[in-house]
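What you see is the complex with one protein chain gone and the rest in place.
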Amino acid sequence: SFNSSHARKIKPDKPCKHLTVYYHDILFNGTNKANATSAAAANPTQLGNTNFGMVVVFDDPITKDQHLLSTPIARAQGFYFYDMKTSYNAWFAYTLIFNSTEHKGTINIMGADMMGETTRDLSVVGGTGDFFMARGIATFRTDTFEGTAYFRLQMDIKLYECY
Amino acid sequence: SFNSSHARKIKPDKPCKHLTVYYHDILFNGTNKANATSAAAANPTQLGNTNFGMVVVFDDPITKDQHLLSTPIARAQGFYFYDMKTSYNAWFAYTLIFNSTEHKGTINIMGADMMGETTRDLSVVGGTGDFFMARGIATFRTDTFEGTAYFRLQMDIKLYECY
Partner (left out) sequence: SFNSSHARKIKPDKPCKHLTVYYHDILFNGTNKANATSAAAANPTQLGNTNFGMVVVFDDPITKDQHLLSTPIARAQGFYFYDMKTSYNAWFAYTLIFNSTEHKGTINIMGADMMGETTRDLSVVGGTGDFFMARGIATFRTDTFEGTAYFRLQMDIKLYECY
């Protein structure tokens, strides 16, 4: 009988499913309604000057390559907020929503986006549809960061529990 | 030895625990303090006119049947926000809190509520007490939607990991 409170073996370099995608975020600035994909639900507080407390809700396109205008293969819906008073640093919770012939279903992700690090790992905490009950790691890498106006993240999604 | 990075078998129609409940949300409008169960922590942004960026915190009754005034069997505490600029669409993270002779414990849920779909699946990402370490799927179905004033969701909770 299997006791999952004991150590199990999963090799981080052997995911059962692996997707590399790009996330594009264009913040609403009051005049870019047609292009904006996210908006500040709460403005930055006065604690420091790196947007501490700014909460951004997004419905962002996900593409296979780096091009903003490529046909999206998914949407990313969720939110992030800035949470450091001395530098830009964020926290994310969101859902990747796939609805194509290739993939149907969702992947739910949360964790810290330590923007100062080259790569940072968040948790894939669940999935539905083609990703039923999935768990894993989502590795963020900043691909470009033009202040809050536009940024692009590479998201490397590695699932270690597949059903 | 079991390597969980390989595919495992779970049948979506064979949960180890199954609960069907109803969630009732009455948004505070400034004058319904006695009845309101939720309130807007952040107002809608100007990005579209379907409440994009509106963040709602809730402490909502959960009942076994569809009647708002039935004795609650649990509370749902958490938040949702609207996140689409062309139609109503939401994202939820919350805890179902049971404290009765039948069930004691919590179930933690997050995911996208694609309100345009008849049913949509969110992830049960954890549980405590009677639901210790649970995982599964929460399927939402809109039972009634009277704008933001009152809406009722059927939540079909299927757990596939029970301990």
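As written, the chain order gives the labels A and B, with residue 1 at the start of each chain.
One rule holds in what follows: a residue touches a chain if its C-beta (ideal position, glycine included) is under 8 Å from a C-beta of that chain, and two chains touch if they have at least 3 such contacts.
Bear in mind that the values here come from a model prediction, so they are computed numbers and not experimental data.
K.L.:
Please pick, from B:M110, B:A138 or B:M155, the residue that touches the omitted chain in the full complex.
P.N.:
Checking the options B:M110, B:A138 or B:M155, the one contacting the hidden chain is B:M110.
K.L.:
State which residues belonging to subunit B touch the missing partner chain.
P.N.:
Touching the chain left out of view, subunit B contributes residues 2, 8-11, 14-16, 28, 30, 33, 36, 39-42, 55, 57-59, 77-79, 93-95, 97, 105-106, 108, 110, 125-129, 132-133, 160-163.
K.L.:
Name, in rising order, the residues on subunit A that touch the hidden chain in the full complex.
P.N.:
1-10, 12, 42, 45-48, 52-55, 81-85, 89, 91, 93, 110-112, 114, 121-125, 135-137, 160-161
As a working rule, only the chains that are shown with their structure count from here on.
K.L.:
For subunit A and subunit B, let me know how many angstrom lie between their CA-based centres, rounded off.
P.N.:
21
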